[in-house]
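Only one protein chain is missing from this complex, and each of the others stays in its spot.
Right, subunit A next:
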Amino acid sequence: MGKKPNKNQFEFIWGHKPTDGMVNTLSKQLSAEFTDVMNEIWANEAVRSAVLISSKPGSFIAGADLNMLEACKTAQEVTQLSQDGQKMLEKIENSPKPVVAAISGSCLGGGLEVAIACHYRVATKDRKTVLGTPEVLLGLLPGAGGTQRLPKMVGLPAAFDMMLTGRNIRADRAKKMGLVDQLVEPLGPGLKTPEARTIEYLEEVAINFARGLANKTVSAKRSRGLMQRLTDYAMALPFVRQQVYKTVESKVQKQTKGLYPAPLKIIEVVKTGLDQGNDAGYLIEAQSFGQLAVTKESKALMGLYHGQVHCKKNKFGNPQKEVKTLAVLGAGLMGAGIAQVSVDKGIKTILKDTAQKGLDRGQQQVYKGLNSKVKKKSLTSFERDSILSNLMGQLDYKGFEKADMVIEAVFEDINVKHKVLKEVEAVIPAHCVFASNTSALPISQIAAASKRPEKVIGMHYFSPVDKMQLLEIITTDKTSQDTAASAVAVGLKQGKVVIVVKDGPGFYTTRCLGPMLSEVVRVLQEGIDPKKVDAISTAFGFPVGAATLIDEVGVDVATHVAEDLGKAFGQRFGGGSIDLFKLMVQKGFLGRKAGKGFYVYQEGVKNRSVNSGMDEILQKFRVPANPDVCSDEDIQMRLVTRFVNEAAMCLQEGILSNPLEGDIGAVFGLGFPPCLGGPFRFADSYGARQLVDKLRKYEAVYGSQFTPCQLLLDHANSPSKKFHQ
């Protein structure tokens, strides 16, 4: 925090000193200092305007301090925090001296609320500068006047879009929306570094506008486009507004299944403000903020946020050698996906396949992936081309002598994996890491064929690679620390959230999914149709229905994995009949990729229908259902308890090193309901005792598949024990 009177004693520059970490967060301390400075500005006659600017590169204010929120014990305490914030920002809004926000870097949550309380906003137009209200992603709402100011600033539809999706808005888009008033282009090198000079320039420009506002040579009133004026006019009509509320509400209901309280609260708070005036609006905003902050959904989402931060760090430290050249074997969906997320981060990437046709398809996939960014204008066509110049598609091992890492994504067959491992080891340099992108084959088994098992590691990506955030890294007993460091570093560079687990059949993610999918099959066999199974599971919070999930994974893959895991874990992975899968494979019902699975998939058809060819199969494997354990809730719990029990077992066996990574893996890799925060968070909030009781109930009917593991029993027996403190 610093005040910087300029030479005319006209402006105060308010900046944050880099005291705590890389980003600015609105903490109690910062708020207090801020209030002091503002009071001084108002008291000092010589000061006629003020500029708010951060001295930290890449961060204006990244949001409220989460620790501050989490330290609160009651809803009232949080409400009080919200009201303090509201008051502070109201004073800025009503300040007789114009206040200009000079924004560079993330301006999110509370940071955006500070910015929109100012009279004018100047932002740098670079990729790091993003504005947004991500509170909803943490189960909260903008609690410092944001719900009230935003609709007035950008219009109701845009405000709802921002607050309900939490999406980041880049500076140029923000200018078009009216969220910022002026843009400053980042500067190149001059007499200082580009970063330093750009911030200085932003400050100069902001000061000029602040002065202009004070002198009345600049008007803060924005010229609005015809469309915007029309929208504003329409939104001023109560019945149009009611219609908007209704539409938005039904959309939110449909998408959240009522599992997330925050979006509905946001709608309610905005509505109150617009219909009943500011005072009512601010009051309900603060109250709702307090209520939301203590919900278990919010705690779950905040837990995920902390987990994500945790999984964006490399606990193995920096690898000895940075991976500059990466080779990917196999240009299938996964291989090409891995190549795409690597090459666009500046890693020189070789994409190798054995057939020209497969290679062409893979290269086209990478091109298409990048080109879609061009269409969305997040990349220029020139940048796309220059990125692609670092991708080498080939059929041979040329250039592998320069590879720092090889990731294989070839067919899931141990013999094929061994073959490529040997071929690769003959051509790569000594330091090169060999990573296998397998979803189930134990890495130690693959490494058995290696001359240098310390350089072998598993990197389990999720499909589609460019969309799914998770990367599961698997180390064996022999994997060296540096190899692990290298793999994590590559994953982080690719933008992934990385969990590191120990080797074992199915590692962590595939292993947890196994029992659940087996249970899905049993449920289907009990006569519940796929649509109903999907409805029950999405109602619980799974983003993808359980039957659809099998279609997405691919029935052949699922069969493969189920067989392997069945062999390894025996009875516990039983339940549904694997022969059902086998018959599906025989009939060609391989899931989405074949156009038929449980459902029929047609290009351009949105509402897919159930595959009638399945009736016969399901009939054939029909088993009687026990009505005691077949209510909707029971079915949900049968699926989830098996998942959670297996996850706990992974922790118990040391596959997982901590519950946090277990939650992240389940949510980001497998779509475990985010509102529950992951299997371990769920065990805590649902109660280990209650969970064990459920397991025992199903155990009585189905047997050992539901036998709770020791770790869960321990937790059940001592209520103070929690996975997350």
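Observations on the model:
Operating definition for what follows: a residue touches a chain if its C-beta (ideal position, glycine included) is under 8 Å from a C-beta of that chain, and two chains touch if they have at least 3 such contacts; residues count from 1.
What we mean here is this: contacts and distances are computed from a predicted model.
Missing from the rendering is one chain, named in UniProt as "Trifunctional enzyme subunit beta, mitochondrial" (options: "Sm-like protein LSM2", "Proteasome endopeptidase complex", "Trifunctional enzyme subunit beta, mitochondrial" or "NADH-quinone oxidoreductase subunit D domain-containing protein"). Contact with the chain that does not appear here is found for just one residue of A:Asn208, A:Asn314 or A:Thr707, A:Asn208. Per the touch definition above, the residue from A:Leu187, A:Val557 or A:Leu618 contacting the chain not shown is A:Leu187.
Think of the hidden chain as still there; on subunit A it touches residues 182, 185, 187-194, 197, 201, 205, 208-209, 380, 382.
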